[in-house]
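Excluded from the complex is one protein chain; the other protein chains are retained at their positions.
So that you can tell them apart, the chains are marked A and B in the order they are listed, and the count of residues begins at 1 in each.
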Amino acid sequence: MPSVSMNVNGRSVSGDVEGRTLLVDFIRQHIGLTGTHVGCDTGQCGACVVHVNGDSVKACNMLAAAADGSEVTTIEGMANADGTLGVVQQAFQDHHGLQCGFCTPGMVMTAADLLNRNANPTEQEVREYLEGNICRCTGYHNIVKAILSAAATMRGEQIAAE
Amino acid sequence: MYNFDYAKASSVADAVAALGADEAQAISGGQTLIPTLKQRLAMPSTLVDLTGVAEMQGIEASGSAVKIGGATTHHAVATSADVQGAIPALAALASGIGDPAVRHKGTLGGSVANNDPSACYPSACLALGATVHTSGGDVAADDFFQGMFDTALGEGQIVTGATFPVPEAANYQKFVQPASRFALVGVFVAKTAGGARVAVTGASESGVFRWTAAEEALSANWSADAVPAAPSADGMISDLHGSAEYRAHLVAVMTKRAVTAS
Partner (left out) sequence: MPKDSGIGASSKRREDVRFLTGTGNYTDDINIAGQHYMYVLRSQVAHGTINSIDTSAAASMPGVHGILTGDDFAEVGGLPCGWQIHSRDGEPMKEPAHPVLARGKVRHVGDPIAAVIATSLAEARDAAEAIDVDISELPAVVDMKAAVSGSAASVHEEAPDNLCYDWGFVEENREAVDEAIKSAHHVTTLELVNNRLVANPMEPRVAIGDFNRASGESTLYTTSQNPHVIRLLMGAFVLGIPEHKLRVVAPDVGGGFGTKIFHYAEEALCTFAAKKYNLPVKWTSDRSEAFITDAHGRDHVTKIELALDENGMFQAIRTDTLANMGAYLSTFAPSVPTWLHGTLMAGNYKTPLVYCNVKAVFTNTVAVDAYRGAGRPEATFQLERVIDKAAREMGIDPVEIRRRNFIGADEFPYQTPVAVAYDTGDYHGTMDKLIEIADFAGFAARKAESASRGKLRGLGVNAYIEACGIAPSNLVGQLGARAGLFESATVRVNAAGGIVVMTGSHSHGQGHETTFSQVIAEMFGMPEDMVEIVHGDTARTPMGMGTYGSRSLAVGGSAMVRAAEKIIAKAKRIASHLMEASVDDVEFKDGVFSVAGTDKNVDFGSVALAAYVPHNYPLESIEPGLEETAFYDPSNFTYPAGAYACEVEVDPDTGVVEVCSFHAADDFGNVVNPMIVEGQVHGGLAQGIGQALREAAIYDPETGQLLSGSYMDYAMPRADDLPMFDVDHSSQTPCTHNPLGVKGCGEAGAIGSPPSVVNAVIDALQSGGHDVAHIDMPLTPNRVWHAIQSAS
């Protein structure tokens, strides 16, 4: 059994896994972070998106062993240090960008990944970046609004900080 | 999934040695392989991970060619200034594969070696006249792709990269299958010193192919108007997303659009 260790949300974790253990199973079952969800088995829905070494990836489409030594961020690592909602999370609440909440962790992680790369996306760029995240509740309208709003907030913060 | 051992290769030689084991199989980005394993459609004894092989990483561009390592992700290709500068159509193709999370993991080598009939990269290889680098030597793209999921790769061999000659003009048009977002029909056109090359993915039951009638017409006149009538529907894929006739029609439409956009 391979032993893996990785840094998840700033915390070092390790464990013995099988070769077939998926990263998402390691996150949900071995370290008990159940915010990352599994909504399909073909790599399409994106409910399992986490960041590995700064890139959004589908945790159900990656072996835990392949993430050995990585820096992993999950939805549980997205709040501010004081526990308040981070900018993207807050925008989702402010704009009603979630209903049942099941796709939400993946949506937030993908949105954060987009905004890390593109501080000023257009509506079309937001929609295209969400290609691998399926939501059945919202019709995406308010998710797109939330992400555009988060982008604006983040740009504002950057301007204020300068 | 059935269980398997996991081994991370550090060099091509290391990978090839590991793949010599009975029922060992290579894994690169895993974006196609892992869903296949979940369905228990494959039962490897060992998965040999190629993503840590340093010599399979990276992009080298010269004036006349772009060489891309087999373990280079679609994201890396899509965002590479070198690729964007030399063969923008190739960067654009990479930027349209799967979704952002898939592009962060999926690799050129995995796509080329798998030769899924709806994958994008094989059409670029074929249209640009790429050389596919394998652990068993270099193979011309024309000889590499041998039908749906079938390639010139021998047992235990891997794709280590590909070199794409820089064309005079090129473009890739992908008509997506509405559910999977794979290519229902994808057409890569390239205007090269040796004439026009048109490669079609997604459409044929024989996998990626060159549409020679269009190549001849476009070699004489590189314009959308020159694109011939749709090819025969015989041998085209027919499924719930599109009839053979529809796919054949789209081949012509996408070819015209690609030439116009090139």
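Criterion: contacts are C-beta pairs under 8 Å (C-beta built on N, C-alpha and C of every residue); 3 or more make two chains touch, one makes a residue touch a chain.
All values derive from a computational prediction rather than experimental measurement.
Shown as candidates are A:Gln44, A:Ser70 or A:Ser149; the residue that touches the absent chain is A:Gln44.
Check B:Gly70, B:Gly161 or B:Gly242 against the missing chain and you find that the one touching it is B:Gly242. Contact with the omitted chain, checked across A:Gly54, A:Gly69, A:Gly139 or A:Gly156, is made by A:Gly139.
Although one chain is not displayed, its contacts with chain A can still be listed: residues 20, 28-29, 33-42, 44-45, 47, 74-76, 78-79, 85, 89, 92-94, 96, 98-105, 108, 123-124, 126-128, 130-131, 133-144.
Counting over the whole complex, chain B has residues 1-3, 38-40, 175, 178-182, 239-243, 245-246, 249-250, 253 touching the chain that is not drawn.
By definition in this document, only the chains that are shown with their structure count from here on.
Each chain gets one centre point, the mean of its Cα atoms, and the points for chain A and chain B are 28 Å apart. The touching residues of chain A, when paired with chain B in their complex, are 2, 18-20, 22, 41-44, 46, 49, 52, 55-58, 60-63, 65-66, 110, 113-114, 129, 131-133. Looking at the complex, you find that chain B touches chain A at residues 1-6, 8, 27, 30-31, 34-35, 37-39, 46-47, 49, 51, 75, 98-102, 104-105, 180-181.
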